[in-house]
Every structure is written in C-alpha cells, then in structure tokens.
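Below, a portion of the complex is reproduced, with chain positions unchanged.
Going in written order, the chains are labelled A and B, and every chain counts its residues from 1.
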Amino acid sequence: MSDSLQQRLFQELEALPLIDPHTHINPHAAASKSLGDIMGYHYYTELAHSAGLAKNKIEEPGISPKEKVGRLVPKLSALENTAQYAWLIEICREFFNFEDDRITTENWENLYDQADKVLGQSDWEQQVLKKSGLEQVYLTNDFDDPLEGFDTSLYVPCLRTDDLVFHLTKSDVRERLSKATNRDLGSIEDLQAAIRDLFTHFTKNGARACAISLPPDFSPTLVPSGTVAPYWSQLGRGEKLNEAEAAQLSQFVFWQLAENCVVFELPFDLMIGVNRRVYENGVFQGQDLYDKRTSLIQYRDLFNSFPQVTFPISVLTSTSNQELVSYSWIFPNVIANGHWWYSNTPPYIEQDCRTRLTAIPQTKYVGYYSDMYKLEFALPKFRMYRRILAKVLAQEFVVDRGWSEKRAVELGHLILRGNVETIFGR
Amino acid sequence: MSDSLQQRLFQELEALPLIDPHTHINPHAAASKSLGDIMGYHYYTELAHSAGLAKNKIEEPGISPKEKVGRLVPKLSALENTAQYAWLIEICREFFNFEDDRITTENWENLYDQADKVLGQSDWEQQVLKKSGLEQVYLTNDFDDPLEGFDTSLYVPCLRTDDLVFHLTKSDVRERLSKATNRDLGSIEDLQAAIRDLFTHFTKNGARACAISLPPDFSPTLVPSGTVAPYWSQLGRGEKLNEAEAAQLSQFVFWQLAENCVVFELPFDLMIGVNRRVYENGVFQGQDLYDKRTSLIQYRDLFNSFPQVTFPISVLTSTSNQELVSYSWIFPNVIANGHWWYSNTPPYIEQDCRTRLTAIPQTKYVGYYSDMYKLEFALPKFRMYRRILAKVLAQEFVVDRGWSEKRAVELGHLILRGNVETIFGR
C-alpha cells in the first residue's frame, strides 16, 4: 500500500468540518487561558506522576499555572513516547509556533510566554474553533446545570447522569436535585417527577443526549417502584441503605432515565467499564481503572426493553471491542461510539476501527469524539483519528476491495460526521 | 513486503481443490434457487434489520423471494462496508456476470433475473461445486436425519447434537429420539443405548464428526448415570427438572457423546461460546450473541478424560483465540478449527491466523470452513480466507523467516486441506 494513497485520503478527511459529540468543555471557559490549562490535563499530570513526580508537587495548593508547568516539564522526557505527548507537541506547533521536537527545561518558558500571547487574544476561542474545524461541541452537563449564558447551538448540552444513578444515596445530591427541580422529594413519585423535569429542562435547552459512565459490574434491569419506595423513604429519614438496596435504587433510576429517553427522544450514551478511585492516592482524575471481566450481555434486558432508544456505546477496553462490534451488528439500537480513554491510543484505535468498519453497518459507527476539557485538544486528537481512519480506508477498502478513493472518502465522511448528525441530530 | 509476492501465494492457494469441513448445506437442495436464497442468508437479513429494516418487512409471511429481495435492496447501501456484503458482490460477479460495484434499487431486478437464469440450469449444483473447487462438503445433520437420498461421499454427514445435550427436557425431542432409534426411552440405560444407536446409524452412513455448539457457561464433567436416572424418570412422568437437574442431564449426555466418539472413532467438533436468543425480537438466526467471560479451562476435565478423542475447537470470539492457541499447543487432542461467525471477518481472521500459525504445530490448525447454507457461499468465503492466509504466509514466513515461496505454499496447502483429511478422514 502506498503511503501517498493514505496521505491523500487523510487530506480529504482533514478538510471536513466536525461536530464533536462528547466533550467536557465548560462553555463559559472553553479555551485554555495558559499552557497551564493544557498541561494540567489529567493525561499529563497522571503520566508525570506515574513516572515518579510526587502528587503533592503537582497538586500543591496555591501554585501558579506557570509554577505547575515548570514542575511538570522535567518529567515530560519520560513521556515522549506516548500518544498523549504527541498531542501536546502538536498543539504547541499548530497554535504556538513551537518549532522544537521536545519541551525541555531550556525551552519551556519561551513556549509558556508564547502560549500566553496566543491564548490571551480576545477572539482566541473563535480562532481555535475555526482552526480545528469545529462546528459544534457537545457538552457534559451536571443534572442541575442551569444551561444559561452560552450559545446552545454551538455548545450542545447533554444530560450527564452518573450522580443520579450512583450517588442519590448522598444527601447533598438529593438536595441538588430538589433545588434544581424545585420539588420536595419525599416520595418515589416525586423522584420520578424530578427526573422528568430534568429531561424537560435539558431538551428545552437543546440537549442531544443523556449520558452516563458505568462500572464493569453494572447490570441494568427493571426494578419496580414498589421495591425501592421503602429505600427512598429510609434515605429521606437519614438512614443508610445497604449495598443491595443501593444497587436496586441505582437500577431503578437508570431504568427511569431510559424511559425518559423514549419520551424525550434522546439517545442514551453508555460509557461502560470504569471503576472509580482504584488508585486512591492518584492525582485528580488519575485514579480510575477497570476490571476487564465485564460483558455487554449485562445490557441484554435494556437493549430488548427499549427498542425505541438509541444507545451509542463506548467501551473502555479493546478486549470489549469485539462484543461491541457483534452487539451493534445484531441490535438495531446499539451504536459503536468512538474510542474511549484507555483505548484512545493509535494501536487500539486502529484495530478497533478496522474490526468495526468491516462488520457493522456503516450507519452505526460514530468514529470519534475528543472527550476534551479544553478546545485546543480537538485538533490533535481528531487528527490522530483521521490518520488512522485514512490508513484503514486505504488498506481495507481501496487496496483490498478495489474501491475508488472517492468512495473511501465518502465512507470516511459518514463515520466522521454524517453519523453524528443522524444519530444525535433531531 | 511486495504485493506481488502475496498475490503469487494467493494464486497458488486458489488452485487447490477443497474439502469444506463444516457447513449447513441441505444435500437435497444444496444450491440456491434464486437470489432470494442468497440474500435470505441471515447475515443480510440481520444486518439489514440492524440498519433499520423492520423484522416484519423481512419476514412477512407469504412474500415471494423476489419481493423479499426488493425489500432488502434499499438497505444494502448501509452494509456496503461489511465483509458480508463483499461476499455477496463476489457471488454476483463470479456467478451472475454482475459488473457493478453495488446492488441498487436501479440494477437489482436485472441481477435477480440474471441469477434466475443461472441458478435455473439443471446442472447448476455441479457447476457451482466445480467453479468453487469443492470436492467434499461436510453437513450438519439432525440426530434423526435418515441420511438417505444423497451421495454421502460428496455430502458427508456429521451428527449435530445440540438437541440431545440441551433439549432432551422437551418431550418432542425425546419423542424424536425414540422414533429415530425405535426404542422406548423409559430408563437411563435406554437413553444410553439410543445415543449409541445414533452413532451406529451415522457412522454406517459415512459420518466424519460429532458436533455441537455450546454456551459460554458450559463446563462438561462426568456425572454418574445414577445421579441423572431419577431426573430421567421425572421427565418420563411429565415432570419438570429444575435448572441444576437439567444442567446435570446436559453434562451426562455430553459425556455419553464423548464416550461414543471413542468407540466410533469420531472427532468431536466443539463450537464454544454462543448464547442463543439474546436479541429476542431479532430476525431468524439473527438473535444469538455471547458473554466473552468464558474459558477453555472449563473443558479441562474433558480434554484430560478423553485423550483418544480429537476435539476440533471453534471459538466465537477473538478474545478466546489465545486460549485456543495455548490449549492446542499443549493438549495433543485439541485442534484449532476455522474462524467462526463473529470472528469470521478479515481483521479477526488475520490476527487469529497469524497467532495460530506461529505457535501451534502445523498439523493442528484446520484453516477454514464456510459454515454456509447454500453452495454459492464457499467461493467468496474461502477466497477471503485464502487472501488472508497468503498475506500471513508472505509476511511471517517468506519475508520474516526467509522461507521459499514453495515452502510457504506447502504450509498453506496443509492448513487449507491436508489437515482436514488427516483430522476428519478415516
């Protein structure tokens, strides 16, 4: 296979403006203010910590962004091989006129200052959106987000529901829900009404998805409200639930969410497989891992019970990818969604992309989302994906099946953008 | 690695006539009668359904084959990327003089009519066998198949035993067994004798294998007849078994099969890992999926207890492939068999083939079987496999190890055909 073929396909894919269907962007502070925002991304802090930098050096209270970057820089040499480091270099070269291959103790201050100049421009947010070819950016909003003060046609709200499913046993979460919906939550019917209110609020404000991340052992199933009503009352009286009761409450709330997805016609993004706080002394957002012993068979009841709901599914590991391929191939309501977190490095993306593209209907694979916290990361992450997609299209379709390049690019456009519009659009 | 090397190896592999060691061919209607038979293959109906075509459109009672094809065609555009679609196009181009790249609402009727002409020829069955280089086709026969009215040296019987192991709790299955063996099945000894009768009947008619597909949680072990005798009596009296009792009966019958494989010198094909009817409202044969949490360690007792029996093993997922590689490498009676179902797409085949060819004795890997329901599918499926095998031989053996092309082709022939003869032949 010629490298120039792959390069031509990549250029065609690069030209396509994007919708990013899952991010953690704060619409009130979407772009970075300094290199500290960029290098403060958990990928860099957790990898630097993994390579030996103490957590209390990284997270010392009160240090300035520049001081933090200065502490991280010496450890960067240990991370130069990683895909994550390649994103960082690409950001610096594309946006900050950085011309070196490495960030070192010698060159970082110049880079920091240059970044300050660029990021300090009043229209930087618009510039970075344009340079990155981003037309829409989907958010991850807390259930009690007022969704005010930003353009929801550019920054599209999504209702994130981890707190509702897994943390309603905490009084502060119940209070947030009560306040957000202006309801007393005494009865289980109140809880149901409050959840419905959230969907009304979010869809009124242009929300395009309900979303949640799930631990490896979660198995959704229908739990009758009569079963959990007494648990809900216990919580109201300030009593604790045992593990089994809390698990049933989680299942009950999860099922409510799915039912509201039917009513409000929202896709339900499932991000499956993460155990929170496995490394208890890790840095912020650098504590989560997983148990690979999980299966999509745990979602059998859900997929069968909600044929009207579309479930874009992300799996944390490549060992779960074949299940995702097979379940998307069989279930009309299951969609393979992006390349998530621990599988978001080139070798995993390539194999997962290749297996999806050759087995799932082409309308059922959403190629990529950036999962970014700051806008600058869309460009290098999507570029990494587009390179890999170009490689797979070149090998599997142009070379092996004799497709024209035009046809391969059309398939690429569908995977990169067309399916986002069809699946999340309205 | 040069593409022409791979191409030369492929041509050598293409020239080899085949024995297809596992199919679902009906020897009384082996070839397709119309394009409806070809596009009615569950891969197309389930993928079209997955892409949004309603089950009741596909399976509406009484519609003609042409009507059915006409309903499927508009959905085909969503499947053009899949390996399964590539088989379909290859069939149409090889057999029906189809010259387009895609089947569309514009060209399908011409194609349908052209297929009718070809398939309507009185000697089409012989033609397709010849064009596909098929010398023998192994079948999948119900235990009560009379095995009459066809040439068993061309269409080789295999005793399929899923019903015996998993459905003897149903009275109609017991009645079929009673009728097939002309025995009253009152006692557990009667059941044992009936099973022996089936082996006698099948081996008299040239059977070459006993075969079964197994769910992910099955663990065969020896259960004494004394344990299940009372359960058998309960069934005879019309009583139900509980789950544990039914599971023990399954294990008992499975062990009986293995014991008969010793006596009758038959290999025992195990197809491991499928859960039936996971998607309850799926189309016919498009409802089965799996739980990847399964292990060949569950077969430890079996492999140790029956050193005289050869177990050609198919695994449903590529995540089970490394276990198959390792178990075939250690156990003399374990054979890696083909690339099955959800692993039967090019990226999975390539990785699984590569790992097997570099670690298992070359006499212990049966390269491929088509699993086809109609003869026309052998050509595109085996061709897909031969392309991949040529690629692996070129890269791993000619380039990396400096083998001559001749030697690589000899290895390819062994994997494609020689091992089928040694392992299943008599």
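Couple of notes before you dig in:
To be clear about the criterion, a residue touches a chain if its C-beta (ideal position, glycine included) is under 8 Å from a C-beta of that chain, and two chains touch if they have at least 3 such contacts.
Treat the numbers as computed from the prediction; the structure is a model and nothing was measured.
For this complex of identical protein chains, the structure file gives a whole-complex count of 3 copies, while the figure shows 2.
The rule is short, and it goes like this: only the chains that are shown with their structure count from here on.
Between the two copies, chain A and chain B, the Cα superposition rotates by 120°, quoted to the nearest 5. Rounded to whole angstrom units, the spacing between the C-alpha centres of chain A and chain B is 39.
Chain contact summary for the complex, chain B toward chain A: residues 3, 46-47, 49-52, 78-84, 86, 101, 275, 278-282, 286-293, 317-319, 342-343, 345-348, 351, 387.
Residues of chain A that touch chain B in their complex: 1, 293-297, 300, 303-304, 307, 319-320, 322-323, 325-332, 351, 354-355, 357-364, 396-397, 399-401, 403, 407, 411.
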